[in-house]
Each structure stands twice: as C-alpha cells, then as structure tokens.
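Shown here: the complex without one of its protein chains, the others still in place.
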Amino acid sequence: MNLPGTGIIKGMVETARNFVGSYHDPERLTTIEYPEERLTQPENARSFPMLIFDDDPVKGLRCVACKICEKECPPQCIYIVQDRDERGKPRKFPRIFDLDISVCMSCQICVEVCPFDSIKMNTEFELSTDDRFGRLLLHRDDLAKSNEYYHQIHATEAAEVDARLADEKAKAEAKAKPAAAKPASPVPTAAKAAAPAQPAAPVKSPAADKPAAKPASPAEPAAA
Amino acid sequence: MRPDSAEPDLSALSTGDLVVESPAAVPAPPPPATSGFELTPKPATAPDADRGLLEVAIGPHHPSTHGVFRLNAVLDGERIVRFKPVFGYLHRNHEKIGENGTYLSAMPYTDRLDYFCSLSNNWAYALAVEKLAGLAVPERADYIRIITAELTRIQNHAALIGFLLQELGAMGTPLMYAFREREKILDLFEALTGARMMCNYLRFGGCRCDLPAGWLEECRRVVEGLPRFFDEFENLLSTNEILMARTQGIGVLPPELAVSAGVTGPMLRASGVNYDLRKVDRYGLYDRFEFRVPLGEHGDVYDRYMVRILEMRESAKILQQALREVPGGPIVDPKVKLRNFRPKAGEAYGRLESPKGELGFYLISDGSTNPYRYRIRPPSFINLTILEDMCQGLTLQDALVILGAVDIVMGEVDR
Amino acid sequence: METLDVIKTRAEAAVPGAQLALAPNGAVPAEASLVVDSAHAAAVARFLRDDPQLQLDYCSNVTGVDWLEASIKEKIKTRKLVDGVEKEVEETVEHKRPGHLEAVYHLYSMKLKHGPLVLRQRTANRVDQVRVASLTPVWRSAEFQEREAYDLFGIVFDGHPDLRRILMWDEFQDHPMRKDYVEPDDYEYEPTAHDDVLDKARRHYPVEEHP
Partner (left out) sequence: MSTALDQLFVNLKHWVVSRFPADWQLPVGMLISAGAIIVVFASLFAITVLAERKGLGRIQNRPGPNRVGPFGLLQPLADFLKMLTKENIIPQAADGLIYFLAPTLVILPTLLSFSVLPMGRNMTAVDVDAGLLFFFAVGASVELAVFMAGWASRNKFALLGAMRAIAQMICYELPLILSTVAVVMVAGSLSLSGIVDHQAGYYGGWLARWHVFTPWGLAGFLLFMTAATAESNRAPFDLPEGESEIIAGHLIEYSGFKYALFFMGEYFGMMAVSGLGITLFLGGWRPPFAGLEWVPTYLWFFGKLGVCIAVFIWVRGTLPRLRADQLMNFAWKFMLPLTLINLLGAAAWHYTADWSFLGATPARWLLGATLLGAPYLALSRRLFGGHGIGPRTYRFAT
C-alpha cells in the first residue's frame, strides 16, 4: 500500500475543493432557496388530477360521469355521483365529483383511462393545509380548471388533446351530416398526424396555436 | 377474520386480554389459532440475562435502520451474540392490494416498493406481465427502459454509498454529494415521467409516454458529468484509511452461503459469484451493449462498496452507448389494451436485475382482469436472510455497517 | 436445462418413492412445474440441487398460493384432454378439486445459469392439514420466505428452524393472504368520499360524527 495517510489527505483535498467550489460553481451548490427561488416545473410534472372545462366551469365540464376513472383508480380516491334531471333520468354530468388528494397517489391512471380527455393532472403542489376535509377533499368545483389553464401548464399535451378532440368532432359531424362532407377548417388533416399515440415531436397544429379552439362539447363524441 | 367465525371479536386482538388469560402458567401456551396450528414459541431470552448479556432493540426508530425496522441484538459488551431482524412495521400487504386490483392498478404500487428505484420496479412488473401475456416491446421502448433503469441504478448506488458512509459516521458529506448527482437524475425522471420518485412510467408492452423534446440531450449532458462525480467520490472515499479499516474483512459472506441464501445483486457479486441477470437472462436489449460485471473477491463490506462504485461506472458506459443510438418508432405495443387487460390463465415469473438484486414478480392469472396471485420477490428482504450470520462475533458498529451495505429499503422489505 | 419430463423420471429414480407430477401452465411461456409430495420434498430438492446436470443451487422465490375449493368448478385448467385418438378436444370437464394451499419454489442454477424449475408442494386441504416440508435446510434463501408463506398463508413448514410470523405481529390470528380473508374491522377508517368506507367507519365509531 502507498504511504499511510494519503487516502485521508486526498479526501480532505476533495472536501476543500467542494468547500471552495460551493462559493463560485453553480454545479456544486445546487440548492434552490425555495419560497424565493423556484424551479420551473417540467411540462410533464404532475401533482393531482383536475377536471377540464371549456367555457363554463359547470356546464362546460367535459366529464360525463362515466365512472371509468372511479373504477380504475388504484387507491380508490374518486367518488362520482351522476346527475339526474327532474324526472330522474341520468344526465351525462357529475353531480358529485369528489377526489380525496390525501388518498390519491398521483399515478395518472385516471388520466390515461379517461376516454373524454376530461381529467388531467394539475401541477400545483403547494397544497398543505390543516383542514383535512375542507382542503384535501376536493369537490367538483375545486377540481374544475379551464382548458386555458391546462394549456398553460401542459402546452404540448393540451395542444394534442385539442387537436384530437377537434378531429373527433369533425368526424362526428361528418357522420351526422354525410351530405356536407367537407369540414370547414383544415384542422382534421393536421390533427390526424397528431392523433396516434406517438407524439414523437411536438406537433404544431393550427389548433395548438389558438388555445381555446372550442372543441366539441364533451358528451358528443360518445353519443356519436 | 373468516366470515364463518361470526362477529369479529375485537377484544381477542388486543394484547391486554392475553395477559389476563395467561396467569402464572410457566410456559404460556401459544394462543390457539383459528386454523388449528400453533405459533412456534419464541426462543427464550432468560439465559441471556444470567450470562450478563445486554439485549438492545435497535429500532424501530433508529437512524441506521433505513425506516422502521427493528433488530433485536443481544450484546456481550459490544460484541454481537444474536442479531434478529424484526420486520413488518411497514407491512401493508402489497400483494393483497395487487390481487384486489387490476393488472394495471398494481403498477403505481410497484413504485412504492423500493421507492429509490421505481423505474426498475416498473420494469420488473411489466416484464412479468409481458411474459405472462406474451407481449412484445418496441425497440424504442426497450431503449428507454434501459436508459431509465441504468439511471436508476446509478442514483440508487450513489445514494446507498452515501447512506453507508453515514453509517460509518461521515457526517453526511458523501451522502450530500450523492444526492447532488441524484438530483440531476431525478430531474430527468421528472421531465420524462412527471414525478421524481413515484414514476409509474412503464406500461405493459412499452412506456406511457414518449421522451419530451430535448430530454435526450439533457440526459447526455448528465451522463457526461457522471465520471467526474465518480472520480470525486472515489478520491474522497476509496482509499480512505479509516473507511478501509472499517470495511475490509467485515461482514464476510462466502460465495457458497451467498448462493444458498439467495443473495443477489451487488452483494452476491461482491462475494465473487458471477451472476448478473442482465447477462444471464439478457432481458430487454442488454446483449446489445458492452459492459462488464465487477466481481469482488473477499465478500466483505469494502467489496460491496467497490462493486457498487464499479457498477455505476459500467452503467454510465451502457448509458453512453444507449444514448448514442436511441431508435425511433412507437413506444408502446398498440394492441395492448389499457383497460380490461386479461391475460390467459397460467403463471409466469419475471425477474430482472434491480439495483438491489433480483427483483422478481410471480403472477398467476385465472383469466380475469385481476391477478389471482401477485407475488413479489423482494431482493433486499431475501438479502437480509444471512444478516445474523455476517454479524456474528463482530461489534455493534460493524453490524450496522453490514446492514447498511446490504442495501435495504423498508418499502420493499415489508411490502 | 433438461425437459421437465426427463427431470421427473430421473428424480423418481434417484429418490425412491417420490411421487412427482407435472402441473401444466397455460400462460404464454408455458413453464410447467413439478409437483412433489411433502414426504419426499426435501430429498427431491437435494437431488435437484446436487445433481451435476441440474445444479439448481439457487432458490430464487418461495411463495404460497391459496386455491379455493369453490373457484375450481368453472375452471378449465385441465381442458386439454387427450382422447383415444390423439386429438385436441376442447372439453370443459367439471371435476372438483379440493381447496388446498401450495408452496411454490422457483429454482435456478447460478453455476450453469439455467432455470427456472418450478417446484410445488401441495397441502391436503386449507384447514387442518396444512403441513408441507420445509426446504430451508436445502436452500437457506427459503428461510424468510417460508416464514412469510407461513405468516400470510398459514402453510406450516415442517423442519423449518425458526417458524414464526414475520410480517404480521406475533399475536395476529389469521392469514391475510388467503382468498377468504376478511379484514377485521379494527383499524381507524380514514373517512373518504366513499360511502362504504364511511359506513364502515360509522359502524366502528358509532358515536363520533363523520362529515
């Protein structure tokens, strides 16, 4: 073995280098002083689910209360009651949509299984509170977030979703009115490229450029 | 409680009642179990007190037990006479949860097994399901899996060495260096999967989403910086006399015992057994990459430490190769249904080389959407089998270092 | 590795009296498994470990499986019945399989790098005859895993050096991984939005008000 004590001295040199380095080298002092400084969240970041609405926070909800997410949710944190009209006929709208974010484990499976692009992941993370049921059990109106907000936090993904919805709407319209076979906008062709589940590159579709491109009202694709 | 045993009698579950019921009877008979077999009586501890031995419960709350874990140590001075692990403080019956849910819904729970390496856990589970259902994985997805798994390995080993040095009393400096690098890798995970630790990224037959724009470049940058970090780490630690004195010749595990005890991962290879599932099973696309498997000779804690260091370097090599040539194409088998996924009735055992050892998933399907049997082979749990053998006759200080070098995460041990 | 049939015949020759059977596997990889009777399990295991062509020195995974009696009827597990003529006829045979517990061992060879060989031991029923032979003396890795199977399934391993509960606490009475296990109503239900949980919680804490 080499001279005893060299290993210790080598280590001391290394710590001294780090001590000095932490004053000038941003690679070494990586700490962010949180409330004042903030990291920009990556686009894929996720915290807890939210419900997307178009235009109106209640009527515009894309959710149709199909309860697929409730069924598939691994920790069973979603609770949905379908709305009924005066005569007791079920409506495609959640009367109650509760999500217990103290149970939710942010796994995103509800987002994946939702056929209506209605439930998406929020990125808001400053949720600590001492009010277990008031603030951690989120109700429908707490969960409802506008499509514009969705575009703000997940721009690429939201653009794809909008393109897909527009495409589906156009298809539905085409089916409904076979005579008027020509859709008015060039959206479908561009959106088709984005529609398959391989977003290899962020697709710039016209729909992406105008965030609230008014996609189909939520219930319609299923009805068609 | 079985449904046939009428009302659940809560009082029988409280330990207070048991004390009342067993009066002065010298060898208290074990409480009659409902199913008619008895608990083996625990080994008596009375002679220890006579011999002047000290029985110390290390844990459940102890800084070196990596979570809630207890080690019942019987000490003679500071020498270990007995060293019995007590598990279950973090037991949540993960396997039952898995059997109660669909195949997909077990995936996010695998993140929580070994919460340091959620991506390799995901892969192990996906591998088992793919084996069960005979699914193929697109090439691009396999590349992504390898990249994420090797990044996971690096950050796990780095953090582990940090923790090991913490156990050796190094005031957290190596740990902080490890965490500094780990943060960079976790940032990559966050950009890719949306979460830093609970990634829940893989799906049966591929991955959940494609690489975001610019991710590969960022990843290349991080991987390029890794060798510098390894050098720094080694300068700080590898030849440190105190570290060598503390770890060499400590916790020696002979290869025969290691094989018999089912020890896997870096611990097995530190004992000199050449068994790396990346080479043996050739799952994923590992045979496309050139890497070597470091082997120890003495099977002591220092070898375990060095094998991990060298493995990190090899992982960085794999990453460099993989990042050079990520192919295009789909990332998930489009035929695989997300919902109503029903593999044919049968069983499969899928395993891979997780950073801690062989992580296996044993699945029995009865043709329904839920697995009939969902079993995890937790490497760190099985690696603990021979903990007492390794610690025999050493001091308490050594024992905790040996425990640290086993690399346990209680989320996986207790499941 | 040799085929399972070859292993079976060789093992039967090596261990006189051993009753071995093959259990088919319907999954895609179709790794069948070897069922061994508990009386000769240790001897067969030793043969598998020490045989120079097998050298299954590494027992990777040990676990239990709970097969309920009721679930057998609609099962079409043994549907590939061969008639007099060698034809595959799909028949749904309704034969009653008694409920039993199973200890499953996945064996590999580290020396020869092959495997897996799936070894199974079955108990006679699920209630009182739940003993199988412990293979811990053969493979040390079975020690904790057999304890776990004992703890969670209630399979008693004869010859295990230290058969105690491992994950559940010592005073616990039942075996939670059994299919008919009903969780006791003795923990604090965290009230969530779900009605059934709320109901349970109300039943358990009748006085307390829950939102």
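Which chain is which? They are A, B and C, in the order written, and residues in each are numbered from 1.
The criterion applied here is as follows: a contact is a pair of C-beta atoms (placed from the backbone, for glycine too) under 8 Å apart; a residue touches a chain by one contact, two chains touch by 3 or more.
Treat the numbers as computed from the prediction; the structure is a model and nothing was measured.
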{"item": "Omitted chain's touching partners, listed by label", "value": "A, B"}
{"item": "Residue touching the undisplayed chain, where the options are B:I185, B:C199, B:V307 or B:C391", "value": "B:V307"}
{"item": "Hidden-chain contact residue, picked from the options A:L29, A:I96, A:L127 or A:A176", "value": "A:L29"}
{"item": "Selected residue (touches chain absent from view) among B:L127, B:A159, B:V332 or B:L400", "value": "B:L400"}
{"item": "Missing-partner contacts on subunit A, residue numbers", "value": "1-5, 8, 11-12, 14-16, 18-19, 21-23, 28-31, 33"}
{"item": "Touch residues of subunit B, complete complex, unshown partner", "value": "54, 56, 62-64, 75, 78, 165-173, 176-177, 180, 236, 238-246, 248-249, 274, 276, 279, 292-298, 302-303, 306-307, 310, 395-398, 400"}
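In this section, only the chains that are shown with their structure count from here on.
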{"item": "Innermost chain, where centres are averages of C-alpha coordinates", "value": "B"}
{"item": "Pair joined by more contacting C-beta pairs (A-B or B-C)", "value": "B-C"}
{"item": "Distance between chain centroids, defined by C-alpha means - subunit A, subunit B (Å)", "value": "31"}
{"item": "Centre-to-centre distance between subunit C and subunit B (centres being mean Cα positions), rounded to whole Å", "value": "23"}
{"item": "Subunit C to subunit B touching residues, read off their complex", "value": "25-31, 57-61, 63, 65, 71, 75-77, 104, 106, 110, 113, 116, 118, 127-128, 130-131, 139-145, 152, 154, 156, 162-177, 180-186"}
{"item": "Residue ranges of subunit B touching subunit A (in the complex, touch as defined)", "value": "101-102, 104-109, 111-112, 173, 177, 180, 183-184, 187, 190-195, 198, 200, 208-210, 212-213, 225, 232, 235-244, 328, 330-332, 334, 338-339"}
{"item": "Interfacial residue positions of subunit A with respect to subunit B in the complex", "value": "2, 4-8, 10-11, 13-15, 18, 27-28, 30, 42-46, 68, 72-74, 105-109, 112-113, 121, 156, 197-202"}
